[in-house]
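With one protein chain withheld, the remaining protein chains of the complex are depicted in position.
Order of writing sets the chain letters: A, B and C. Residues in each chain are counted from 1.
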Amino acid sequence: MSVIMEFSIFPIDKGEHVSQYVKKVIEMIDALPCESQLTSMGTIVECETMEECLAVISKANALLEQCSERIYCTATFDNKPGKKDQMEHKIKAVRGE
Amino acid sequence: MSVIMEFSIFPIDKGEHVSQYVKKVIEMIDALPCESQLTSMGTIVECETMEECLAVISKANALLEQCSERIYCTATFDNKPGKKDQMEHKIKAVRGE
Amino acid sequence: MSVIMEFSIFPIDKGEHVSQYVKKVIEMIDALPCESQLTSMGTIVECETMEECLAVISKANALLEQCSERIYCTATFDNKPGKKDQMEHKIKAVRGE
Partner (left out) sequence: MSVIMEFSIFPIDKGEHVSQYVKKVIEMIDALPCESQLTSMGTIVECETMEECLAVISKANALLEQCSERIYCTATFDNKPGKKDQMEHKIKAVRGE
């Protein structure tokens, strides 16, 4: 089973500069045992199940609730039950490799 | 505490017409004890916590995993810890009521 | 041709309360000749073409650029070339009407 999640979470009550808050989320994700990639628009995580992906959002949100009165989050999920290593495979497929 | 989630989940291995699959998700959401609204682009749900919102996605995904090999999901969350009844309040705020 | 767009746009340099900025966007959308629906998480608009939908985002962004140094926007599109009146139809389809 393979679920790839792309998500972004940040406080919207802290003004324009939010990297100090996002940094806490990234550190949490870096410590996870799953594959992940930081991009300029969010983080991509590949987990075995949807529940594992959703738990990453829950942890990220808990970190931000400690310091923020309003948190915004966007997420997209591509769930292929029965597959694995999709982060790498999907890029190869469209690159024709 | 109030989290509003807008989400959409559907199989992408079933061709153009997916309403029979989405219908199962809507029936599950209708039976939930939280406020929800079906729109032409997804469902809006208001829960007390992020975890309750994420559990709705988990249930919806489990329903679709029974019949699909590839599931796509998008979600956005607006989390205002300490607030409630935001689904109604937010529309009134921009409507100036 | 029918494209339904769900989108949300707001400044993230203005603190927690953004309804005064969002209000300007809603007034612009209300004056458009296309069908639209305000929800607690954004606005749903149905246009004949993708280009008309994208023009709505462009106008909304222009309004916010007048007063903001950082603007965030999310959008999802469901494009069914050759169809029309999908906002109503899609809800009926999953409601089984």
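Here is the rule we go by: a residue touches a chain if its C-beta (ideal position, glycine included) is under 8 Å from a C-beta of that chain, and two chains touch if they have at least 3 such contacts.
A quick note: this is a predicted structure, and the numbers were derived from the prediction, not measured.
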item: Candidates C:Asp30, C:Glu48 or C:Glu65 - the one touching the absent chain; value: C:Glu65
item: Residue in contact with the excluded chain [from C:Ser19, C:Gln37 or C:Thr74]; value: C:Thr74
item: Contacting the left-out chain in the complete assembly, out of C:Leu38, C:Leu54 or C:Ala93; value: C:Leu54
item: Hidden partner interface residues of chain C, rising order; value: 50-51, 54, 57-58, 61-62, 65, 68-82
item: Where the missing chain touches chain B, by residue; value: 10, 12-13, 15-16, 18, 69-70, 72, 74
item: Residues in chain A touching the chain absent from view; value: 4-6, 8, 19, 22-23, 26, 37-42, 44, 46, 74, 76, 78, 86-88, 90-91, 93-96
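Quick note on the criterion: only the chains that are shown with their structure count from here on.
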item: Same-site or different-site touching of chain B by its copy chain C, using the half cut; value: same
item: Approximate Å spacing (C-alpha centroids) for the pair chain A, chain C; value: 25
item: Chain C: positions in contact with at least two other chains; value: 74
